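Scroll down for the structure; my scribbles are underneath it.
The complex appears here without one of its protein chains, the remainder shown in place.
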Amino acid sequence: MQRNPYLPLPMKLVKNYTETEDKLIHTFTFQFMSEEDEKSFPYMPGQFAEICVFGKGEAPFGIASSPTEPGFLKFSVAKVGVVSTALHLMEEGTMVGVRGPLGNYYPVEQMKGKDIVIIGGGFAFTTLRSLINYMLKPDHRGDYGKITVIYGARNPGLLLYKDERDDWSRRSDIDLICTIDRPAEGWTGKVGFIPTVTKEVAPSSENSLAIICGPPVMIKFTQPELEACGFKPDQMIMSLENRMKCGIGMCGRCNVGNKYVCKDGPVFTRAELNQLPNEY
Amino acid sequence: MRMQKLASAIQDAAKKLLEEKKVDLVVGFSRGSLPLRSTPCFIRKPEDAAKLTWDCSCENNLANYLRRRQDRVAVVAKGCDARSIVALINENQIDRNNLYIIGVPCSGMVDRVKVDAALEGKDLIDVEEKGDTLVLKAKGVTMEVKTGDLMHDTCKVCRYGNPVVYDMMIGDPVPAKPEDNFADVAAFEDLSPAERRAALAAEFSKCIRCYACRNACPMCYCTECFVDCSAPVWVNKSTGTDDNIMFQAGRVFHSAGRCADCGACDRACPMGINLRGMTRKMVKEVKELFGYETGVNLDDKPALAEFKADDPQPFLVKE
Partner (left out) sequence: MIIAKNALPGLLDKLIAEYEVYAPVKEGTYSLYKQICQGNEAYFGYLNSKTPPKGILFPQSEKLFSYSGAQMEECIDSKKKVAFGIRPCDARSLLLMDNVFKNDQYTDPYYMNRRENTLLVGMACSDPAPTCFCTSMGSGPFDKNGLDVLLTDIGAEYLVEEVSAKGKELMAKMGLSAAGDSQKAAAAKAKESAEVSCRVSTDALKAKLDGNFYDPIWDSIHEKCLGCGSCTYSCPTCHCFDIVDEAKDCNGCRVRNWDSCMFPLFTLHGSGHNPRTSGKERMRQRVMHKFKYFVDRYNDMACVGCGRCIKNCPVNLDIREVLSDIQGS
């Protein structure tokens, strides 16, 4: 019989980094305990894992690291409940369990040869970091056309992954546009809500795919802007969230219509979501 | 026949209220899909009022459907329902001005567990009301049982069969009953702690944590029930006997001074657990400590929502 899907892989917390100014989001780096363990966890950008804090419970988080970054897994976690709070307080060196990789992933095969527009809001950017790093890897970069990234947050202190953003800003093979809601001292970048900035950037929909991750309200208002640029429902890709437990399509709670977000998703195209009831 | 007359009167009252647009909705009972069962029914059109019924199977506490409503509602209320309504009004969960109470004096509702016991577990196929008896028919069995013998134990000791608050009363008041001596609770109190523990364990090993008891209770309306709290975990969600007892004990304590002893929890339990054993112990304590009975007086403040200087303090160590 295959490996028990409920049994997590032991991993060690090597870095507990306070990602945002308000301290509500930390980025955790977990190290695989052996090469064998790492081989048993082959993942792709867009997938998630259930992080198990022994004594507290498990919770699902999108994987922020890219499979092109070997040896460890990164997750960015907001403090909202029992498990996330325990993680935030966790000392480096503590062992946790990680179950995964779970879910489907961004359609990197279909994305080949196309221009990619990535739009992320707030801390939904986690799996987008994975995707961007994956695409920027020298072996992969040539597979994709123009890469445009629009990343917005309420204020500069809430934007994740400063080091990555600095790196991406310096590169010529990726166009990173960061924006914040209202002007802030020291901020020289764009100011404006994501839908507005999307309209300004007006990415071409020709031979393009758009990947949008963010809170429901952001998606609600950004989608029409993309549609105005000509993006069809099968050109818009989203990652859904839902309350999850098993992560393997058995406990029945994360369904949207007849699809399980944990197993048939979390990545869906707009076209696929249009077939499903609006219950997410 | 008396029940049919009451049913007709209820239908007429509901129809009139809806025709005159005095209310938007009438909550009552209609015929259930099984013999000797009624089901809560929501009537919004005058012509649908004919669906309303009344008989000895109208067991649910309809006050459960009246909390925090925006519409004007009429409710068909038995004595126990009326007490719950009073309790909810006093907790600001019901706006008295938007509620029309069709009071129906009640001499008791049948206990489905007693019917099952009488039929020795066979499924009831048909029932006929014959004066003060019920003729129960199951496969290969026909028996005549006094309706009074099938009454739920709650109804047997209920002294508030006549609704304490109403806008109209349908039917004649029911005769007064002797004072409730809480003999059932005294029997439990006579047990030693170990015996009590064993008695509770025997009952609560059957609990499947479906929360029918909690959801059937008009007074259980917390947006987050303590069982669902994850920080801290007050009670485990697994079905261990101790956790099952703790859940019910927590619920009973949260209902202290608010429980109208309507028995809805007991009736709702699919496993036939003796929930009244716990709820009535609390009702007895509240009566003895504070001289208070829930929901019998609109002007009363809920017992645990106030204090008096001479409240009993048996927990103090006195000089």
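To keep things simple, chains are lettered A and B as they appear, and every chain counts its residues starting from 1.
In the analysis below, a residue touches a chain if its C-beta (ideal position, glycine included) is under 8 Å from a C-beta of that chain, and two chains touch if they have at least 3 such contacts.
Bear in mind the structure is a predicted one, so any value in this text is a computation, not a measurement.
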item: Touched by the hidden chain, restricted to displayed chains; value: A, B
item: Residue of B:R214, B:H254 or B:K284 touching the missing chain in the full complex; value: B:R214
item: Residue of B:E19, B:E47 or B:D123 touching the missing chain in the full complex; value: B:D123
item: Residues of chain B in contact with the chain not shown; value: 32-34, 37-42, 60, 64-65, 113, 116-117, 120-123, 125, 139, 206, 208-212, 214-216, 228, 236-240, 267-268, 270-272
item: Residues belonging to chain A that touch the chain removed from view; value: 1-2, 4-8, 10, 52, 54-59, 78, 80-81, 84, 95-97, 216, 241-243, 245-246, 248-258, 263, 277, 279-280
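Definition applied: only the chains that are shown with their structure count from here on.
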item: Intercentroid distance (Cα basis), chain B paired with chain A, Å; value: 50
item: In the complex, chain A residues that touch chain B; value: 57, 81-82, 85
item: Of all residues in chain B, those that touch chain A in their complex; value: 230-231
